[in-house]
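For this depiction, one protein chain was excluded, whereas all remaining protein chains were kept in their positions.
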Amino acid sequence: MAEKQYPNIIYREKDVPDIRRYEVYAAHDGYAAFKKALGMEPKAVIEEVKASNLRGRGGAGFSAGMKWSFIPQSEPVKYVVVNADESETGTFKDRQIMENNPHQLIEGALICAWAIQAKAVYIYLRGEYMDVAAQLDERIAEAYANGWLGKNIQGSGWSCDMFTHLGAGAYICGEESALLESLEGKLGQPRVRPPFPAQKGGGLYGEPTVVNNVETLANVPWIMRNGAAEYKKIGTEGSTGTKVFCLSGHVAKPGNYELPFGVTIRELIYEFGGGISGGRQIKGLLPSGGSGPVIRFDGNDDPRLDTPMTYEDFQKLGSILGSASFIVMDETVDMAWVASRITKFFKHESCGKCTPCREGTYWLDKTLDRIMDGTARPGDVDLINNVARNMQGMTLCALGDFAANPILHTIKNFPEDFKARMGAGD
Amino acid sequence: MTKTVTIYIDDKTYEVPAGTNLVDVAKFYADNDIPVFCYHPKMKPVGMCRMCLVEMGSVQKDRETGAVLLDDQGKPQVRWMPKLQTACTTTVSDGLVVRSNTPQVDSARENVVEFLLTSHPLDCPVCDKGGECPLQNLTMAHGSGSSRMNYADKMHLDKHVPLGDLIFLDEERCIQCARCVRFQDEVVGDPVLQFHERGRNLQIVTVSEPGFDTYFSGNTTDICPVGALTTADFRFGARPWELTNVPSICPHCPVGCNTSLSTRLDRDFGGRALIKRVMPRQNEEVNEIWICDKGRFGHHFSRSEERLMSPMLRNASGNLARTTWQEAYKLAAEKVKAAAGSVAVIAGAGLTNEDLWALRRLVGESVRLGAWTPAQTGADLVAQVGVGSGTNLTALKSGDAVLVIASDLEEEAPVWRLRLKQAADRGVYLVVANARPTRLADFAKETITYGTGEAAHVMHELRTRFPQIAEKLAGAANLIILTGAEGLTLEGSRALNQAAANFLIESGHVGKANNGLIAALPGANAMGLHYLGFTPEAAADIVNTPPKVLILAGADVAADDPNAAAWLSKVETLITIGLFLDGASERAQLALPMQSFAERDGTFTNGERRVQRFYTAQGPMGMALPAWQIAARIAEGVTGEHPKTSAGAVMLDIAKNVPAFAGARYTELAKVERQFPDVGGQDLYYGGNAYKNTGGLGVQIPSAAEGGEVKTAPVTLPPLVSASGQNLVVVPTTELYNRARDFRASEAELMTPRVPAAYVAMHAVDAKRLGIADGDLVAVDAGSGRLVRSHVRLDGGAPEGTLLLPRHLTDTPAPLSITQGKVEKLRELVVEG
Partner (left out) sequence: MLAEKYADRIQKVFAKYPDKRSAVMPMLYIAQEEYGWVSPEGLREVAEICELDPTQVKSIAGFYTMYSEQPKGKYWLQVCTDLACALRGADEFSGQLKETLGVDDGGTTADGMFTVEHVMCLGACDRAPMLQCNFHFHENLDMDKMNALIAQWRAEAGK
């Protein structure tokens, strides 16, 4: 079955050879959106983005325009930070955006920078994207060379710089305040909030700062060019536009798929993704990498597979859409094993700053190890369930909740997998 | 008046100062001890441990009228936050509602304690902190009583990691609260402690060279909420519940840090009380809750075996031999009487007010009373325009200013340096002026570098030489000038202080709190010397024209003055009263043993003119007596006046006779008020250990300016000492850790490796010219005929043409003050083994 055609925003030029190069991008109306923005009042740019209801693609889904509008204009120094840390298990979309169409991101970030009158843009890439960063540096240099960056941009009287910064292997640096600490050369641990990044004292070097995900900003040029009204025609009312879905795990064709919000899970997995590999039945879906609650599906005919993919509908499924990193698991997968794997991830990535997360992930991991190697004590499943609950809502950043999620939801949704491991007695 | 806001804690209403921290406020105003581990009232909140979670909300108000909206029961309507919030990261705001006693909060606390204990070794029975441990206490209060963690799953980590010479880390006990890390970073400004790795592998490390080795390291052991950090001094030394805490005052410098001496009746000390450790005692205006490591670890001198244990009399064969106190008193009285007025006293700045008063009574007020701060003066001006009553360096903020001139405060008065660093962080305009770089300058907003010896000139001509700085200082809301005497003669020191006083008077910064002059005079009681009539000028006069009978009390003149032998030899009868036999005792008729601060009651007047009382802590050493008693018993033989029966009675006498001390009777000095933040209670987790102030906050002597008008006076600038020909300018400097007798006796235990090797600092250009290389052994001839042998350091910050010669690092004294001198390279003696 040939898959349906949907409008693309992020990938609209995916078939243009060499769109990554400046000349090609420019020839395809590149930087026209930025140029248009430069002709508008910064405030009007923010209003337009607000009107589009563009929601953050980094996970939390917060309105981008709203975030920009929090920046106090009276402060002389402001920053834009692009979150390209992309370290959530199962997430690999930002890398592709930066590799394939880097100028789109640069332009989007610049529009944001103009809207808040930022002094500079920093793109924080996870360290493993060293090669991506090197390429991006070349693209930024092209933008400078063509007058889109630097002093007095296009005669606007406004100057702005753009730099890449490499992380070095720490998932927590995707959390925005930890990212800012890291960028300042400090330990990548989350900050106390308030003050929030948009406020004086809370952002980069203490200055008001917008932190947005790569995909969020990559949407902005299209919105500027076509207007908020056009944008809202794509997707649903609450979730406007398109989303890049990262599909991985037990599917025939893993990869990134850009689809409007509202397309069903079934369409993504079975049409675009080619279905479950080996013709097996679907058992579970992690819709937001390791950090969101796992959804149970009882085989390929489960009607809940027809749920539209939007922020709102996923809440109804008892989960979240988050970063839309779909890890698909077939019937052969043992969910206790999944819980154990994800817990190892969070134990490894806990920054250690707060007690429940630091100690909880360690404790969960130790106990899950025993469950996995058959030396568990009776009551250990209840114990991990309870430990995870005690972490929930108790931590400085959301990683503590993320780490609790796999335990709570695998136990809740797949109790039989744990029972099987505990033997008859438990 | 500070602005207040209305907040609600557990259904009660409180009016509290705006902008304060919820944990501090709940404790102080509502008697509500919100449990904390990472929060510390002296550092910025980090919200890490999650122990302080409470329910939080805000009272709803009518948008238009601002009136509080009420529910149907007439109670304020509250909008609650969905999750528990950390109290420690909350600044109180109007309408804040807090609930700290709900099941949800209880359960959160229980969980956090359980989490912390999952990796804790539970080795309380062998832990130094056992008995005074925040974790132990909070486990009792909030813990569940049993652990669900599989014991075999616990981490096993290194339990004896030295972080420096003085502090050990037990990695298993550490709960990653970062208090020590933040202390070093925020409070000290020396970030030599950090976390390493992450998650459950997070550990405290240092790879700095030297390691964790600042002058303030011991404070981390007080604020560590578990037994993870312990001092080399106290480790395994005693159990906290065996200890008696005796309020004391640190005898080492003019700050006058309040301390507690933790003592125990000790078998190894003949069953007498022995100091096991020195802890800070809260006095917000003096030292807050900090002390330096000299104060903490430098107490061993008090029971050194070198102490003089009995009175000594020079016998017929010219040797000092033991005698009885009766003999000693008799002889001393006879000599004083026979001298018919040609008697003088030189007293050191380590004597107490009572000692000084008794000495003055002994010889009469008409005789010369010398203060042995030989090259530094200014106490008289401090009495005039010193910082006003109620001064608190913590109160200084943006808009205020401090000038520190001619002092290396880190070495001379460490806790002032600590507090000024933080003042600078709060936005105080801190200016550091010196001829060379000093540690405090690292934190200054502005530094002034002047030519060697020019301090007084710079201060006097500040408005013309540094107009912008002078203008900012003069225009500050509050201004304190802190003077030292580095690079100055006694005359220069006078001129500097007068110039500073004039500046303060002219700019209107006298006679009120947080304004005025502080002189970083050496010793704990230089201000007491002044108020009781002892002056450095008189000391200089005594040195020039020695009397028949000279009493040296607590003044190791031979260790300070290279010319001491010459002028001492002109004295007919020399009587020394001291802790040790020293260079002067070698020439004395009588050498009398006095008690140290640890063995007796007494008072010191600190640099901010606060009279502070300390109490008898340690058992006596030999036959030593308090100096006031010795003086009084001799006086009895001279005047017939009966000695007072106690130090308190002496102070009563002083209070009656010396107006400055009118308010300083012991009962007044012992008064304690509740301080904010309220540390030192049973809730050790809040501030740390043993800060409780039971001994009194002391009484500040008002400056003359507080009582009325003070006038400027002309400044007489002395000629500058400059380099000429082969001669360089020799500047004596101060090192906190040195070989002065009272500190040297502490060395054996802990401090030896921390006293710098003898050195003289010179500039590379001079060294090159003179054919000297870094590390060479040299002799410095500063005109006294005695050569100081030392190794040369080129990295010591000496300006060109200047030799910096630290005092008390060699047995030969550095010159008393700035002078010319030659330096010559010596061939190293290579001793073949």
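Order of writing sets the labels: A and B. Residues in every chain begin at 1.
In the analysis below, a contact is a pair of C-beta atoms (placed from the backbone, for glycine too) under 8 Å apart; a residue touches a chain by one contact, two chains touch by 3 or more.
Owing to the predicted nature of the structure, the values given are computational and were not obtained by experimental measurement.
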Shown chains that the omitted chain touches within the full complex: A, B
Contact residue for the chain not shown (choose from A:131, A:301, A:382 or A:416): A:131
Residue among A:143, A:246, A:295 or A:381 that touches the chain left out of view: A:246
Contacting the left-out chain in the complete assembly, out of A:11, A:68, A:114 or A:171: A:171
Option from A:118, A:136, A:333 or A:371 whose C-beta touches the chain left out: A:333
Those residues of chain B which, in the complete complex, touch the missing chain: 190-198, 205-209
Chain not shown, touching residues in chain A: 86-92, 94-95, 126-131, 163, 165-171, 182-188, 205, 246-250, 254-256, 286, 289-290, 325, 327, 329, 333, 338, 341-342, 345, 348-349, 351
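The rule we apply is simple: only the chains that are shown with their structure count from here on.
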Chain centre separation in whole Å, for chain B relative to chain A (CA means): 53
Footprint of chain A on chain B - complex, ascending: 37, 45-51, 53, 83-84, 86, 89, 108, 111-112, 114-116, 118-119, 148-150, 153, 155, 175-176, 194-195, 197-202
Chain A - residues contacting chain B, complex: 170, 172, 187, 192, 347-356, 358-363, 366-367, 370, 377, 383, 390, 393-396
